[in-house]
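Encoded as structure tokens, here's the structure I'll be asking about.
A protein chain is absent from this complex, but the other protein chains hold their places.
After this line comes chain A, so read on.
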């Protein structure tokens, strides 16, 4: 075969009936929110004001419609804003058919969105992989970031890693996944709605309740005080009456 060495299968034609079904892709969205990791509020005078930004995002057009995608995107953005130093550093958030999973490490959040049935072991393996690689390559530069998407070149690594985790054949090879992920059962599972919305209401309720309790304590002590005061007043009044009676009897009968 002269000059045609490029054709592995000479004359290979792909017709529409042979087209393979694309494996259902897991949509992954990953980004470090910048602002919340810092102690607030002491900012040096000339630095840019903190703003939430994600430095890389990869969203594939899966089977879902664009509208759902936007909904998940906005949820992801809100979630990034809510996370702070007190949040658990590994968590799964259920959002109906899909789930968010995140890993928080060294001030960077790695967030993935996939179907709820997708094995958690794999997702967290993937996120850990990304976390170690990102920290190695760019960990030191996170604090010096000045513009959005500074680390967009990391996207190539994200794409490649994602492929290995999605591909079912490669999955079996990942049987040697880190043993520390065996405690995946202990990763907190919560509902995303609660975290985003009711979390707000709950804390308000909490403060109200404690407020109420302290106020009622105060009321109780005030009431006691008034009580004792009125008892003394009564005793004093009784004593005065008794003394008057004694004096009256003494002077009347003499």
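To be clear about the criterion, contacts are C-beta pairs under 8 Å (C-beta built on N, C-alpha and C of every residue); 3 or more make two chains touch, one makes a residue touch a chain; residues count from 1.
We adopt the following convention: contacts and distances are computed from a predicted model.
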The complex's invisible chain, by UniProt name, from "SEC24 homolog A, COPII coat complex component", "Pre-rRNA-processing protein Ipi1 N-terminal domain-containing protein", "Peroxin-5" or "Vacuolar protein sorting-associated protein 26C": "SEC24 homolog A, COPII coat complex component"
Chain A residues that touch the omitted chain in the full complex: 3-8, 11-16, 19, 22, 45-46, 48-49, 51, 53-54, 56-58, 61, 146-149, 152-153, 155-156
